[in-house]
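The structure follows.
One protein chain omitted, others in place.
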Amino acid sequence: MIEAPNLRLEALAPFAFVAIGSLVVLMGEVLLSRSESMRNAPSVDVRIGTILSFLSAGFLLLAVVVAAQAYMSNTAWSFNVDNPMMRLDRYANFAIGVIGTAAILVCALSADYLNGLRIHHGEYYALLLIAVAGMILMVSAVDMLLVFLGLEMMSIPIYVLAGFDRRKLRSNESALKYFIIGAFASGILLYGMALLYGATGATSFDGIRAGFDPDNALAIVGLGLLVVGFAFKIASVPFHQWTPDVYEGAPTSVTAFMAVTVKVAAFMALVRVLTGAFETTIEPLQDILWVMAAATMIVGNVMAVIQENVKRMLAYSSIAHAGYLLIGLVAGTGEAHAAVLFYLFVYVFMTLGAFAVIIVLAHRGKDAERFDDFAGLATQRPALAALMVLFMLSLAGIPGTGGFIGKWSLFGAAVKAGQVPLVIVAVLTSLVSVFYYLRLPVVMYMRDPSDEPRRMTTSSGEGFALLVCAAVVLILGFFPSEGPGVLLLDNLRVLHWARDSVAFLP
Amino acid sequence: MSAELSLFYFFAALAVGSALSMVLNLRNTVASAMSLVITMVSLAAVYVLMEAHLVAVLQIMVYGGAIVVLFVFVVMLLNLRQDDFPPGRQRGAKALGVVLVVFAVIKLLALLPAALPDTVAALPEGFGGYRDVGTALFTRFILPFEATSLLLLSALVGAVVLAKRRLD
Amino acid sequence: MSILDTHLLTLVTFLPLGAGLFLLALNAFVAVPSDLWRGVGIATTTLVFLLSVRLWVLFDPTATGYQFVEHMPWLPDWGVNYFMGIDGISLLLVMLTTFLMPIVLLAAWDDVKKSVPSFIFHNLFLQTGMIGAFLSLNLFQFYVFWEIMLIPMYFIIGVWGGPRRIYAAVKFFLFTMAGSLLMLVAALVLYYLHFDQTGALNLDLVRIPGVNDALPALLDTDVPLGGEAVWWKTQPWLFVAFALAFAIKVPMFPFHTWLPDAHVEAPTAGSVVLAGVLLKMGTYGFVRFAMPLFPVAALQFVPVIFTLALIGIVYGSLVAMVQSDVKKLIAYSSVAHLGFVLLGTFALNLEGLEGAVLQMVNHGLSTGALFLLVGMIYERRHTREIADFGGLTRVMPVFAVAFGVVTMSSIGLPMLNGFVGEFLILIGTFLADPVTGAVAASGVVLAAAYMLWMYRRIFFGPVTHEENERLVDLGLREKMIVVALIVPIVWIGVHPGTFLRRLDASVIELVRVMESRGADVASVNGGQTSASMAAEVAARLSPEQAQVALHREEGPR
Amino acid sequence: MAETIGKILFVLLVVMGAFLPMITWVERKQSAVMQDRIGANRANIAGITVLGVLHPLADVLKLFGKEDFVPAGANRVMHLLAPVIALVPAIITLAVVPFAGVYDFGGENPFSFVIADVDWGLLYVFAVGSIAAYGTIIAGWASNNNWALLGTVRASAQMISYEVTMGLSVVGVFMCFQTLSLQEMSLAQDSSFRLLGFLEHFGLFETLPGWLAWIQVPTWGIFLQPMGFVMFLTCIMAENKRPPFDLPEAESELIAGYHLEYSGMRWGLFYTAEFLEVPVIGCIVTALFLGGWSIPFLDTQTLIGGIGSFFGEGFATGVVLVLHVHAFLAKVVIMIWLQMLIRWSLPRFRYDQVMDLCWKIMLPLSLVNIFVTAVVLLWFQEVVG
Partner (left out) sequence: MEIPIELVVSLSAILFGIGVVGALVRRNIIVILMSIELMLNAVNLAFVAFARMHGTNDGHVFVLIVITVAAAEVAVGLGIVISLFRNRDTTNVDDVSLLKW
């Protein structure tokens, strides 16, 4: 008989909650539509959508709470003690917290938007939850196998989600492009893993680290392919071309989800892989990352300038932010990794906020995604316009917003590590970024509104998401580590969280 | 040359040849798919030579029996014609890419002999059999094994959502 | 002292923003009438001005170092503290700011009709940003205020400005941002340099006064001059990064191109604040940060800055001369005037520095007044072309007189403020470098030329345009504004001592700090050391004043 | 080597040479009997009809004589290749079927009556089965005919779908026998157990009273996994696409399905493959569920011991080998008969019914079966030890 493995189920708790949530949501829709569809047919979809979004947000919240609890208790659990492929430590819990929170906000944003697009809810939320489950695996993995599996479990639902608005050709195309690039990237990633396995005889980070020999060509090639594979996922130059098309075509709520959570998961997994399985100071790795970071910042920011579509602009902006984040990897110190984590945290809320505004403005199944669609917003919906300005300023890194603190910590860590030329590239490109981030305020405040009807309502879910994003962006702008002791601000110590999390990297 | 080695050369040549014919066949998608099947089956043979019996069987079952059938199925269902795929742009970049890939592969091939050890580990009893691998799956790799179910569920739901004809 | 006095700086800084936010929140629930907004805005800024007067009264002019210090940890991870403090230099600039703001809001009473709440809010926000920047003694905090004030200014130009407002606003934002981002990098480098040397995570500019075991501050860092050091860790590079930020803001030639656009397109209130206060931010930055932090590099760059300042003076004047738009003319005159300020600053002697600071205030007053007056006439005629006017003296005598006084002040007529500042600067420059002084003096002549020519074309001669016949002279509100501005103009001109005495200690302290950090200031400023400056100041004091000062020196800190 | 060739020859002789022609005849005759008619009886050699036994021969002759037609616009190579691809899997499946047990003749290795006694025999069956789909796919696609294509699409969908359920339905069998080798499974089925033995563990009996203990059942798959048996048989018949699952070729709907454009012996090869599958199915089902070559209640040891005590060990082993082969073939014949019975009794399903049966009934049932089996096995492990 097979010896039963020594398992610790609590290590799987966040994953399990999300996974169970996906099943519940999937079944829930069937049951709900059966029970209610007889009467009151026109509004039943709306009601089901709301219920499902609450349901999935609830399960995500459970996962986040469990992760927070685990974070506080400062443990590092492995599911399978004999072969620890994952470790639920502070680093993972931080990531789960961020991803889960972002996903909750996406759920809050989705219900009304999906009704507008007449998209079915059940599968949407189920896929969203599965993607989150994949991310959880990915960020807590300490074995290449699980990194890959998590990556795929994250990607496959998102391929589908990108094509969810399947009546629209653009959505189909978006899904197709994302899929082809994603599958291609995972092929490359896998080949890297295979070569590393060949060179070191292990798939676990510790094993690879132990067996890694920088003089072994196989290992170096494997590492290179691994980084390239990740570069696709984080949309780094030169593997970024898919991003704008995909972001533009996918339904906006999905784009928001993609832009935010995928980036967090991929980046945090990348940091974990690079620090866990390799010495971060390997010469060729540093050089590759340096070039990638610089090129990503330049291309992302410059291309964003010429976009006419806000979603495309945000896509290029996300590329640019990937470039900034890569600086942290180039610097490679613990402080830099903490800065990456903090930046990701801020990035989640500012980007999500920006997409939330687009979602709120979606009218009759049509997205407000061109710059012209925002003309004169300030006179019609002043609060919304003001929030958009806040998010844009934060993305641009203007002081008083979380984006500035993020850049400060990131650039600071890089300067400390001696990467000043890269930081200069970063600030110069972020100057370029100011140009396009300012375009939205310009059209919103300085142009007259067009005649097209505009949605004048905000659902409570959307309002909630917007407020959370704005509050986080603002609070982090002033109190990233220690609050002034009023309200709950004292508990939002993101900077410390990031630093404590990074302590769990080898 | 031993029997195993000559078998290997035979199947390797078959795999490469059919892979090439898959990529280079510009007229006929189904023929490409058939070439792919031949590659898969020859690879399965190579797996057997590498003592990976379970993998070999699953290779045929999943790749040959399911995946490629699915490809062919879709080709037939959509009745895709070649002119459905307009010629692309960026030909120069693509040519460059191809050259780079070819160069990289050659480079890798040149590096290989030095990078690999000459000796090969002794194989434990039952290596690569379904008991050995299955036991590993259910003990050391229980987490990925179980997690795969969720992945498959998502693929299932996704495929249904995307390909379902009626929208209700 | 009461709590109000100990936290006076915080109060002065954040009162406007607080009031603005309060009103904004209120506005969301009840519709507040526009006039109430305007009223509250003016009342708030007036209150802030009164508070700053209290600051002025309580300020001890003889003490070196910073007063009214408030120090609180903010982001302890990076040694970022909430560190407010005031010395003579910032006192004058804060006074200027608080003084101009109510006037600006009063002037905009009729001018701005579109989304008034927003306008008032942005102005109040802007005031907080400006005062905060003047009072910050922590580099990070300074940077935050420095950048934050771009936002309201950007909106003021972009929303309420002229036809090309969007272009101007974006250009303004980008130019300023360009400099400050490099400053950000330099600040980070400096920060880690400081950390490496002292082991202290601290971004405070100076140690906390009166605290014995205060952490070493940035001014305790020894920035390498070059040689072995990595290039980006050396004084020249860091100085250039800082100087670029400030030079763009000043604006120094050749970074000035944003200024005419911004000035011309901004609404009157925006132009006044921009010219009156925001441009001072650049020169203030030199005095407060760039020079004391990197004194040796600053001295090395004196010739460059002198040259650029001179070019600015001459070029600004010449370009101003050919302008047909009054606002543009004044804008270019600002370039020239701030060239003088830079000259005085980098002359680095008592006269030059004091003159420069005073000239900052002067320029704020007179140029601000000019913009206000132009705004008044623009409201009536909706044109700013010089050619559209002529012979206004007859139609609007009060306006003509007011304009005349302000023009004279701008030119530097004795008994008016401009004279004092320019005179001191020229003396300082002559002491430092006679040739520069001589060329700069020519700038004064040029200024007289274009200003007077402009004045003549607008006010003298026959009324050439039909519409001008029907112009109404200044109303009560406008008269109040004009009078309020002319009072300090004359005051400074007649009795500059009131203001200069408050600068003495701070200016000497600046030079002393630079000397203590290895700069041979005397080599460029005509031989004055901080000691000789102190002696010179002491000689000016009456014996009992000196006694008091001496006593204070000896007394417990 | 010689041994293997001998086995191959035997298998080919039995299955291809004996079963195949026999089945074509039985098919006609049995259907005739069931439908109360006479059936094939005309083919004769010099007037001797022998109940129509000569028909298969006549058919083959006729098919060889027909034109081998390739339609215009068809992919010629593929078109010609397809029947072969369809036939080969059916034949090579036989490689892992144990026709008899493992016998020790005192040689170096014990003699095992399987062509390839591999550890993963059942997986091999599935692997080969999955390749079988290509024959139909290529045939339908290469014919350049829409009817054929439709038939192919139906066929491949049906085959892929049922493959899933088929795999799941035998998981219970693996769990019972703990092996994937067909020979090992047959060996495991070569015994019997007391049907009511479990009662001892409920405390009803200390030990079963004699008369109850006599109620014994062979440890055959069909008794251990009755559900599995039914489902597996259904699935594998559906895989074979014979009625009532012959939707891909449903004459009334699709004219003839994927081999519409075939004629002559190539068409014959498709039919050969289909007919050949019938005994192959019989073999596999027998090996999995019907105890393979085992003789109920008489396990090999008993038999060899029994006979050996009279005639000596070596001879006894030989006799048992022969007995086992016959037992196996007998079971196969029963299975063939059962398939014929089903084929001629049940009407054809509708296509959606076929798919529903697979995905909505069989799949859940097979999962339930797995769970129940697992629970029972665990219980046995815990309680019985």
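Going by the order they are written in, the chains are A, B, C and D; count residues from 1 in each one.
Definition applied: contacts are C-beta pairs under 8 Å (C-beta built on N, C-alpha and C of every residue); 3 or more make two chains touch, one makes a residue touch a chain.
Values in this document were obtained by computation on a predicted structure and should not be read as measured data.
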Displayed partners of the chain not shown (whole complex): A, B
Full-complex contact with the absent chain, from A:Gly116, A:Gly198 or A:Gly418: A:Gly198
Absent-chain contact - pick from A:Phe179, A:Phe205 or A:Tyr247: A:Phe179
Where the unshown chain meets chain B, residue by residue: 2, 4-5, 8, 12, 15-16, 19-20, 22-23, 29, 32-33, 36, 39-40, 43, 46-47, 49-52, 54-55, 58-59, 62-63, 66-68, 70-71, 73-75, 77-78, 80, 82, 84-90, 94, 97-98, 101-102, 104-105, 108-109, 112-113, 116-117, 120-124, 127-128, 132-133, 136-137, 140-141, 144-145, 148, 151-152, 154-156, 158-163, 165
Contacts of chain A with the absent chain, listed as residue ranges: 144-145, 148-149, 152, 156, 159-160, 163, 166-169, 172-173, 175-177, 179-180, 183-184, 186-188, 190-191, 193-195, 197-198, 201-203, 241-242, 245
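As a convention for this text, only the chains that are shown with their structure count from here on.
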Which of B-D and A-C has more C-beta pairs touching across its chains: A-C
Intercentroid distance (Cα basis), chain C paired with chain B, Å: 70
Between chain A and chain C, centroid-to-centroid distance (C-alpha), Å: 44
Parts of chain A lying in touch with chain C, wherever the complex brings them together: 378-379, 382-383, 393, 398-400, 404-405, 408-409, 411-412, 415-416, 418, 420-421, 423-424, 427-428, 430-431, 434-435, 438, 441-442, 445-446, 479-482, 495-496, 499
Chain B contact footprint on chain D (complex, rising order): 75, 78, 118-120, 123-124, 126-131, 133-134, 137-138, 140-141, 149, 152-153, 156-157, 160, 163, 180
Contact footprint of chain D on chain B as seen in their complex: 28, 30-31, 34, 37, 41, 53-54, 57-58, 60-61, 64-66, 69-70, 72-73, 76-77, 129-131
